[in-house]
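All protein chains but one are shown in place.
So, subunit A:
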Amino acid sequence: MEFDLRPARDHGLEGADRLKSLSRERGLGSLILGRAWRTVLRGYMRAFHRLEVTGRENLPSPPFVIVANHSSHLDALTLSAVLRGEAARRAHSLAAGDTFFTSTLGSAFAAYAVNALPIWRKRTRPSEIATLRERLVQDRLVYILFPEGTRCRDGVMAGFQPGIGALVAGTEVPVVPCFLDGAFAAWPPTRKYPRPGKLRLTIGAPVRAQDLPSTRAGWEETAQRCEAAVRALAAR
């Protein structure tokens, strides 16, 4: 990668605005905090959930998008803990802004430790999707995304929203499907805190969408491909 004499994308933003910005780029401090957070997370996953991962070899080099079923707050934590090296450093969880970015302290934790980017449900602007799509390719990022849009309340996976397609349709960025088993039992939406319980993560072969147009139809087709891939992993 050649050196780019270019300011951070979030240059000039005030502190609080920067935390919530989709243009936020990581500096040394965030990388160190993120590393510490992942170390704690891996220890927790090992000790409390005996996390078992299969298919790690399916993870490509960045950029890519990792998608999974969503039934618990443990989902994003598990996927963050599984990534290694450059992929871990470049990973952003796309998190619900109305849940994780409502206070300055919460935003600071979500931004610096988890490296989450806020998605404002039901009011995401096309320009925000365009920013995420552009950064994914240009900055060679990794997005952790749950295309169901919210945690399922009954443990049964819902259909995928077309937002994933808006990010990758027509690009060469692969989507890595994952299925996480055990998270709903360990920490369902009805519980305030998690309880110990076995977690099994299956990582599938990447799904491609470069043959699809970046139109509504292409986005929906991408979402269907991703959903089918995750359901196939669940059925194993």
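Miscellaneous remarks
Assume contacts are C-beta pairs under 8 Å (C-beta built on N, C-alpha and C of every residue); 3 or more make two chains touch, one makes a residue touch a chain; residues count from 1.
FYI, contacts and distances are computed from a predicted model.
Of the candidates "Phosphatidate cytidylyltransferase", "Two-component system, chemotaxis family, response regulator CheY", "Urease accessory protein UreF" or "siroheme decarboxylase", the chain left out of this view carries the UniProt protein name "Phosphatidate cytidylyltransferase". The omitted chain makes contact with just one of the residues A:Glu25, A:Glu128 or A:Asp181: A:Glu25. Of the listed residues A:Pro7, A:Pro126 or A:Pro196, the one in contact with the hidden chain in the full complex is A:Pro7.
By the touch rule set out above, subunit A reaches the unshown chain at residues 1-8, 11-15, 25-29, 31.
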